[in-house]
Structure formats: structure tokens, C-alpha cells
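Removed from the display is one protein chain of the complex; every other protein chain stays in position.
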Amino acid sequence: MSITALRHAAYAALEPHARKHHGLSLVNKLLVICIVVAAAFAILETEPELITSRQPLFRTAELIFGAIFTVEYIVRLWIVPENPDYAKYRFPRLRYSVSFPAIIDLLAIVPTFVTLGATGGGSLLLRFFRVLRILRLAKLGRMSSAWRDLSSAVTERRHELLLTISIAGIVLLVASTLMYWAEAGAQPDKFGSIPRAMWWCIVTLTTVGYGDVYPVTLLGKSLAGLVAIAGIGLIAMPTGILAAAFSDVVQRRRAEAAEAALKDDRG
Amino acid sequence: MSITALRHAAYAALEPHARKHHGLSLVNKLLVICIVVAAAFAILETEPELITSRQPLFRTAELIFGAIFTVEYIVRLWIVPENPDYAKYRFPRLRYSVSFPAIIDLLAIVPTFVTLGATGGGSLLLRFFRVLRILRLAKLGRMSSAWRDLSSAVTERRHELLLTISIAGIVLLVASTLMYWAEAGAQPDKFGSIPRAMWWCIVTLTTVGYGDVYPVTLLGKSLAGLVAIAGIGLIAMPTGILAAAFSDVVQRRRAEAAEAALKDDRG
Amino acid sequence: MSITALRHAAYAALEPHARKHHGLSLVNKLLVICIVVAAAFAILETEPELITSRQPLFRTAELIFGAIFTVEYIVRLWIVPENPDYAKYRFPRLRYSVSFPAIIDLLAIVPTFVTLGATGGGSLLLRFFRVLRILRLAKLGRMSSAWRDLSSAVTERRHELLLTISIAGIVLLVASTLMYWAEAGAQPDKFGSIPRAMWWCIVTLTTVGYGDVYPVTLLGKSLAGLVAIAGIGLIAMPTGILAAAFSDVVQRRRAEAAEAALKDDRG
Partner (left out) sequence: MSITALRHAAYAALEPHARKHHGLSLVNKLLVICIVVAAAFAILETEPELITSRQPLFRTAELIFGAIFTVEYIVRLWIVPENPDYAKYRFPRLRYSVSFPAIIDLLAIVPTFVTLGATGGGSLLLRFFRVLRILRLAKLGRMSSAWRDLSSAVTERRHELLLTISIAGIVLLVASTLMYWAEAGAQPDKFGSIPRAMWWCIVTLTTVGYGDVYPVTLLGKSLAGLVAIAGIGLIAMPTGILAAAFSDVVQRRRAEAAEAALKDDRG
């Protein structure tokens, strides 16, 4: 097998758009599993009770995943000329290396090497890089064709959704001010300022309701009841907008399919 | 540039309906930012921990925003004759000054001047005016065209939404009475009257669930489970109604656009 | 004005179906207000802090509302022969007095007379009748035409909604058993039996989350996370079903209206 054929095969294995079949190639499936397992290790590594005696295990896993993703990064760089989107440029690999997915890929392998050379001091900074590593999962987003439908539904109704958020913001402001006015006297530590009342108000409007803050006066409870009912509306509005948007996308898809079928019949 | 041309330019810059382009003019964008920042300052000003050493900063910010909104109010009054809605009246500026948006604009600048001359005593009253100041944000509502779609969807289904609220009210009454009957003996301070049971009932029906009040008897817990499940219905009903309403608006919009396109083809 | 004309006028004033105009007659509007105010009094009467010094006020209000509803009941009995649904029977008033709305009307006035003659002992029984009194509000259900749309949407999808409830029931059983198995050792008082675990499970599946019971073990928390996510589905399923049902009703209404308009054009 020549080097060109190998490069082409690697391109077909790594780039979902290059395949004729639906779904992911075996290589991409293995990479997804690696990303998920590496993320799981990165999450578990922060648990003090777990790490104490298993430091070498986590170190080794880190090294293995770091090596896999480094090889992946180098191979992706190597196969760039196969990609028609980059082949037209003069330095396709340089061009690719400054693209958004390539930078995320690079940032995802940085923590491995930094951790290797790091001593106690830089741990807080490394933690931040470890957050970026989780972004490897964002690659999953490339894969599904459902993504296009969902994003087009959200994009088409972005004005309505923004308006709902604006209304929610005004409700939040008004409700927080009223609750501050009603409860500040009884619970100065919890409702003693509008920002403090806003914490209660967000927790109530989203119907989370931790119970760390709740009104105790009659006026406060009456207002809180209204805010909780407004929270129902806050959930109902975006849900209704998205339901209508998805319904619209589904119908348009069907109409397009019917038209295409009609053309095929005539053609 | 003549004074008439300047007034016309000011009108075009301030009145969204006067523009041909979609979106907001630069002046309006700056005003929106001012309103949001001024609201943020008004909110933060109530926080005792924050204000102590920063009183002069908040005083200055208050003065600057007060000045900006005062100038805006005067300019809006000055450009009224450019507005065809008011130009037809004999005293267009007087007529405008008693309109709803103009009164809100005026109330929004009152606190600045009142705060300046106020001493310790009138703080509670001023707090009330500070609430109105947040209404400046209501101006944001003028801006989006999505507002019309949302409000027409809500307006068309207002009977269904009102009916849902009525059903929720009856459920609230029945559930509160049953819980009062079931739990009053075990927790007289929390379920000792129907109004007290209603507080629990609203918190449960809206699925907020603070946890300050919850049933402890077997009968109370069984009833509470039914109320919580009814709460799902309370969320599902208005969401479903709004989803259908939005879907209907979207389809009507599409049918109108298709009809208009058909007319254009024939014309 | 003759007695027959008066009876006819009373019938037109009390029976919503007898009116040509939409909305409620003045008499019915006043009755709705009376029902709401009487319900408010009945609710407030249970609050011990409120009642102590105001006993005579509540006694008087009780008497007034009792008198109003007694007069209403007698008038409704008197006007029965005007109602074509009952006029066909031999004893229309007797027939009406055993109908469901008439029995509710009667039960709604019973507490007034029973309270008058009651001494300390029968208070618990009276409380139960007071619950029925709240059912007066159910009369509101007669009024809106939106009721038909909502109930037809729910009725048409009753099988799907029942199925969702069945699935939720199975999820509840499985989840409660698993949580009992996972948490019984750590928290025997809270998860020591399946019925106890079911209380936690209902509170979690409906996303109420009081916080009186929550898992503490790792296995329990992992299971609880899955149950909470299943709760999202439990909200999403009926909401989606109702949204589709309302959408369907709206479209059918529109198609009928379009057909009727087409017929009018041809006719």
C-alpha cells in the first residue's frame, strides 16, 4: 500500500464528511470512546478520596490518552491535503492548524505535557486547562445530522427566544425588587439587598427551589406564589416556541421530500 | 445643518418605527446599554456590603445616568412634531407628555432628583420610585418584531390559558383543604389553616419545592404525591396550549408569505 | 310585569345557555364574585390567628352568603320549567333537584345552616362540608367555550396520557425498589422500605425536590441522577402529547371554519 493510499484511507477514517455511509467510522467510534473515558478519568482525578492510593493509575491513563490524542493530532495534520476545503490554500496544514477545531485539539493535548513537567505550584492553572480538555467532547457535535435540524429550529426562532429571556429578565428585576421590599425587614441576611433577592428569585423562577432562602412574611409568601406561577410561564414560553419551531422544521422536511419524490416520478 | 434637519435626524435616531432598516439605531443601542447599566447600579446600590465605601461612586453614576435620561426626555419632547401620530393634535408635545411611555420616561428620571435633595427620612418612599426606574427596561419591549407574534399567540389563546388558571385555582383550593384536613393535627404551625396549606400547595404545584413545609403523615404524603403529579399537568397544559398557538401563528405566517409570493408571480 | 315574564327574565339571567350574547349575564357575574368571596372567607376562617377577635364578622359573612345562595337555589328551582331540558318531564323541579349541579348547589348551602345550630363537637364533620362548598367554584366550568376545546383535546389523547401515567408508574416502582436496595442501609428511616422510597421517588420524578429525603451513598446518588433525568421525560411526554392534541384541535377548527366560509360563498 502506497503512502498516498494510506493517507487517503486515514482521511476517510477520520473525516465523517468523507464517508458515503451514514454513521461514524470505526476509528472515530474508538476516538469517541477514548474521549469519554479520558473525560471520566479527568473528572475522577479531582476526587481526593479516590486519588490518594491510585496516583500511578491516573498518571498512566493520562499518559496513554495523551499519546493517543497526540498521534490523532499529528495524523489529522498529515491528512489535511486530502481535505478539499484546505487543499486550495497554499499552506493547507498551517491554515488547518489555526482553525477552531485544530486549536481545540491542540489545547486538549496540552494538559498531558504540562502535567508531566509540573510540580505542586501550577495546579490551579492546570485545572483550568483540564476544563478545556472536556471540550474534546464538543467534537461529538460534528457527528449527528440531527444537529442541523435542532440548530435551524433554534436559529429561526432566536428573536422569540431572546424576547422570552428579556421578559424573564424584567420579571426577575421586578420580582426581586418587590421581594426585597417585602422581606428585607424580616430576613436582612437573605433579602437585605436586590442582588440577594435575585438569588432567591432565579431559584424560584426556574422552579429549582433549594430551600436555602424562602419568604416568611405573609406579603412575601403571596408575592412568592405569584413569582412561582410566573416561573411556569417562563418554562412554558420557550418550550412552546421550540415545539412550534421543531414542528415547522419537520413539516418543511416532509414537504421537500414529497416534492423530490414527485420530481423523481416525472423525471 | 438646519435645526429642522437636526430634529428629523434625532427623530430617526430615537424612534425605531421611523427607520427603514431592521434593528436598532446606534443611539438606541447606546440607550439600551445605559438603561441596563443604570439598572445594574440601582440593584447593586441596595447591597449594604458593597455600598459602604463606594457611596461617592454610586452618587456620581446616579448623576450621570440621571443627566443622560433627562437629556433623552427633553429631546424626545422636542422631536414630537416629527411623529405623525402626534403631529395631528393641536398641542402634540402636551399630548405626548401624558402618553404612557412618556410618563414612564418621566418617572424614570424622578428618583435622581429626589435622591439628590433627600435626607435619611424618605428612604422607604424613594425605594418605591427605584422600582419604577427598573421599568425603563420595559422600553426594550418596543424593539423586537417577535413581540407581535408572541403576543398574538398568547392573546388568541387567552380563554384557554385563563381556563387553565381557573382549573389550577380549583385544584389549589381542593388540595389545600384536603392537606389542612390531613396534616393540621401533626403540624399545626405549618398546615394549621387553609391559607398556610395553600403556601405549601403553591410551592408543590409549581414544582418549586423549597422544603420549608412538607407533609409527614402517611395520608398527607399520599395526597402530596397526587398534588405533585397534578403539578405536572399544571405545567403541561399551558405549555401545550402555547406550543399549539405558536405553531398556528408560524403556519399562518407561512401561508400568507406563500400567497404574497403567488400574487407577485401573477402580477 | 307579569310573573311569567319575570320567571323568563330570571331564567335568561341565570342560565348561560339561554343567552344569545357571549359572556356572562350581570347576575351570574355577581354570583361568581359572591362564590369567590365566600370561598375566601371560608379559607380565612380556618386561620386561628385571624379568627379570634373577628368571630362575629365571619359569622355575619357566613349568614349573608348563605342567604344569597339559598335565594339563588330557590330561584333556580322556580325557573326550572323555563328550561327545555327539564320541561319535558312530568315533575321538572323534582327531576332538577336530583341532578348533579342541583345537589352541589344544595350541599353548598348546607354548611351555613349546620354551622348555625352546631356546637363544638361536630366541627370535624362540618369541615368536610366546607370542602364541598368550594365546589361552588366548579360552576365556573360551565361558562367558558374554551372548556370544550381543552376537554376534547384531553379526551382524544386519553389513551396516550394513560399510557404515559402507566410508564411513569412502572418507572416509579423500579426506581423505588432500586433506591430502597441502595439506600436502606445508610438511611433506614428514610429509605427503609419501598413505600418510604416511593415518597422520595415521587418528589424527585415530579422535580419538586423538597429536600427532606435525598440519597447520601454514591450508588444512591447515581441512581437519583437517572431518576431526575427520567423526571424530565415524565414532564416532556404529557406536555408533548397535549401540545400535539391542542395543535390538532386548532387546525380542525380552522379547516371547519374555512369549509363553512366556502359553503357560504357558494350558497
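Letters A, B and C mark the chains in the order given here, with residues in each chain numbered from 1 onward.
Methods note: a residue touches a chain if its C-beta (ideal position, glycine included) is under 8 Å from a C-beta of that chain, and two chains touch if they have at least 3 such contacts.
Keep in mind that what you see is a predicted model, and the values were worked out from it rather than measured.
Only one of C:Thr46, C:Thr112, C:Gln187 or C:Thr204 touches the chain withheld from this view, namely C:Thr204. Check C:Ala186, C:Ile232 or C:Leu262 against the missing chain and you find that the one touching it is C:Ile232. The residue touching the chain not shown here, chosen from A:Ala12, A:Leu77, A:Leu150 or A:Ile229, is A:Leu150.
Of the candidate positions B:Gly66, B:Gly192 or B:Gly209, contact with the hidden chain is made by B:Gly209. Per the touch definition above, the residue from C:Ile3, C:Val98 or C:Ile170 contacting the chain not shown is C:Ile170. Although one chain is not shown, part of subunit B still touches it, namely residues 207-211, 239-240, 243, 247.
Subunit A meets the missing chain through residues 39, 42-44, 46-50, 127-128, 130-131, 134, 137-138, 140-141, 144-147, 149-150, 153, 198-199, 202-203, 206-212, 234-235, 238-247, 249-251, 254.
Contact between subunit C and the absent chain runs through residues 159-160, 162-164, 166, 169-170, 173-174, 176-178, 180-181, 192-196, 198, 204, 207-211, 214, 221, 224-225, 228-229, 231-233, 235-237, 239-241, 243-245, 247-248.
The rule we apply is simple: only the chains that are shown with their structure count from here on.
Centre to centre, using the average C-alpha position, subunit A and subunit B are separated by 30 Å. Separation between the centroids of subunit A and subunit C, computed from CA atoms only, is 42 Å.
Centroids of subunit B and subunit C (each the mean of its C-alpha atoms) stand 30 Å apart.
Each of residues 198, 207-211, 235, 239-241, 243-245, 247 in subunit B touches at least two other chains.
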